[in-house]
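A quick write-up on the structure given underneath.
Yeah, one chain of the complex is gone here, protein chain that is, but the others are all in their spots.
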Amino acid sequence: MREPRWFQWVRGVGLCLLTLFTVIPLYVMVTTSVKPLSDVQDTFQWWPSVLTPQPYVDMWSTVRLADYFVNSVVVSLGAAAFSVLIALFAAYAISRYRFRGRDVFRFTVLSTQMFPGILFLLPLYLIYATVGQATGIVLQGSHIGLIITYLTFSLPFSIWMLVSYFDSIPVDLDEAAFIDGAGPVQTLWRVVIPAAKPGIAAVSIYAFMTAWGETLFASIMTDADSTTLAIGLREYSTQSTVYWNEVMSASLVVSIPVVLGFLALQRYLVQGLTAGAVK
Amino acid sequence: MTVTSTPRAAPTSGAEPNGSRRRRPRLSKRSVPYLLLAPALFFELLVHIVPMLGGLWMSFLRLNQFFLREWMSAPFTGLANYRFALDFDGAAGVELLQSFGVTAAFSVITVGVSWVLGLAAALFLQRSFPGRTLLRGLFLVPYALPIYTSVMIWKFMLDRSDGMVNATLSDLGLGGERFWLLGNNAFLSLTITAVWRLWPFAFLALMAGLQSIPTDIYDAAAVDGAGLWQQIRTITVPMLSPVSQVLILVLFLWTFNDFNVPYLLFDQAVPSSANLISIHIYQNSFLTWNFGLGSAMSTLLLLFLLVITAGYLMLTSRRSRNA
């Protein structure tokens, strides 16, 4: 497609504005993280009066950042792994089988995306408590409780995306495997999953991020041993002052792995979305 | 969400072009799909469906601090909570209505702006040029940041006395004594923060959509003498509509139910101009311990979203069938 001159102008200006919009807050985050506390408490300066690595040192002792980080990693990885695994089975069933209740299931799962978290927060807490009393398995305040909660948050999207992905994989491949005597699990494992790798990557990163950032449920369902970053980072501001510089340095450190992971895998998310939505 | 794949989902497999080729009998053992679905079903029931029904039940109870501990025996009040929430002559009903209006405005503006920005960026980055990959990665960063981080950055920038926004405004001679987290400006702050972290998702989805539009359509249009603007209007946007439909619905549901952004941005002091419905419900249940009323409000919200979504799906699927 030939681009007229005006479009090149519009593009230049548009990209500049979008870049500014994106970069300025990021710049503020990075520079604030190397400012001394006195700078942060005073009128905003574009450049720190002194560049100091101190916030990066202090942030570990002001709050139990390392523990929170480990908790978040455990919870998010667990939620992502189970979410993907469970979604694979469900998506395979929906994509490859016609059975009674199929549409009901699809619609119900999708409609859970609409549920306001605030509606089922307290009942869910009660259910976890009841399960705990009945079986001795502690769900509220434990990693596993959070994993279960979060895996279902990403499940609808994961299933939906994998279904569209599987739909784009020719059934002939499955049939070839059947003729070779493979069962559904083997077919899923040997044929469908390898062909759907990008979709799986995309779903994994989505599920991970969903769990990584959740605040509302974490605020009630965590205790001292399972506090995640989303809750733990708030401790920088519940003390005698708000340690803005440490908030920013800690946020930066804990965001980098996620951002890098996301950027590395975003291409699969694009492919997944293409396979899904665009058809 | 179901829109795009509805045709495939239709159980009348004979209507599907490849339906006849799919020979199911080999997998006919009835239990197989149910077994495959079992884990998903189990967790959905545990975390979503049963608690949702629980919430529905609670909305008919007088569930306040006197009955919290013995919530099983809280008195049944029928529709009293609903009547109270919807009594638009009383203070509570008016507040709910106002909060609903704020949420609707917030949602529509956030989704609209995110879509426009996402489309613009996707179009701008369609043709390759040096630095394109870099920009693409950069634009996606806000979406990848944890919600807490993005909101705290904005909170820091919007502070009245020491924030970057006011400092810059006063350097430019545009005042700079403004409150961004109080009064009516709070709505703007909330919207900007939400757009900042959501538009990259729109960008990502629309970029994916653009890639699937075959280039020869454009070539054909160019031969017919269509200008670029015309091509965008008559080819790109319509061809993107399946993506857009899903995208807009997803963004709408996310923003309408948004709790984290206002909660983190304003702490517990959410100004009424930014009092989104989730926050309003939170305040009416967790701060006042009136969980019956809070559940009734959430149920109303859920009903509203169901109606809107169903309407939206019917409208868009009819339009795409007509197209």
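A and B are the chain letters, set down in written order, and residue numbers restart from 1 in every chain.
Rule of thumb we're sticking to: a contact is a pair of C-beta atoms (placed from the backbone, for glycine too) under 8 Å apart; a residue touches a chain by one contact, two chains touch by 3 or more.
By our rule, contacts and distances are computed from a predicted model.
Student: Can you match the unshown chain of the complex to its UniProt protein name from these: "Cytochrome b561", "Selenoprotein", "Ethanolamine ammonia-lyase large subunit" or "Carbohydrate ABC transporter substrate-binding protein, CUT1 family"?
Tutor: Matching "Cytochrome b561", "Selenoprotein", "Ethanolamine ammonia-lyase large subunit" or "Carbohydrate ABC transporter substrate-binding protein, CUT1 family" to the record, the invisible chain is "Carbohydrate ABC transporter substrate-binding protein, CUT1 family".
Student: Looking at the whole complex, which visible chains does the left-out chain touch?
Tutor: Touch partners of the hidden chain, whole complex considered, are A, B.
Student: With the missing chain put back, one of B:W254, B:W289 or B:Y312 would touch it. Which one?
Tutor: Only one of B:W254, B:W289 or B:Y312 touches the chain omitted from view, namely B:W289.
Student: Which candidate, A:V30, A:V185 or A:I256, sits in contact with the chain we can't see?
Tutor: A:V185
Student: For the chain left off this view, which of B:L182, B:A221, B:I235 or B:I308 is in contact with it?
Tutor: B:L182
Student: Where does chain B touch the missing chain, residue by residue?
Tutor: Its contact residues with the unshown chain are 29, 31-32, 35-36, 38-39, 62, 64-66, 68-71, 77, 80-81, 84-85, 90-92, 95, 159-161, 177, 179, 181-183, 266-269, 271-272, 283-284, 286-290, 292-293.
Student: Could you list which residues of chain A touch the chain missing from the display?
Tutor: Against the missing chain, chain A presents residues 41, 61-64, 82, 85-86, 89, 122, 125-126, 128-130, 132-133, 136-140, 142-144, 182-186, 219-220, 223-224, 231, 234-235, 238-242.
The definition used in the following text is that only the chains that are shown with their structure count from here on.
Student: Would you kindly tell me how far, in whole Å, the mean C-alpha position of chain B lies from that of chain A?
Tutor: Distance between chain centres: 15 Å.
Student: Could you please specify the touching residues of chain A with respect to chain B in the complex?
Tutor: So the residues of chain A in touch with chain B come to 1-4, 7, 11, 14-15, 18-19, 21-26, 28-29, 32, 40-45, 85-87, 89-90, 92-94, 96-99, 101-103, 105-120, 122-124, 126-127, 148-149, 151-152, 155-156, 159-160, 163-164, 167, 171, 175, 178, 184, 209, 212-216, 229-230, 233-234, 244, 247-248, 251, 254-255, 258-259, 262-263, 266, 269-271, 273-274, 276-279.
Student: Under the stated contact criterion, what part of chain B meets chain A in this complex?
Tutor: 1-2, 4-5, 8-9, 11, 13, 18, 21-24, 26-27, 30, 32-34, 36-37, 39-41, 43-44, 46-52, 54-55, 58, 71, 117, 120-121, 123-125, 127, 135, 137-150, 152-154, 156-157, 161-164, 166-168, 196, 204-205, 207-209, 211-212, 215, 218-219, 222, 227-228, 231, 242-243, 246-247, 250, 253, 257, 259-260, 263-264, 277-278, 281-282, 285, 291, 294-295, 298-299, 301-302, 305-306, 309
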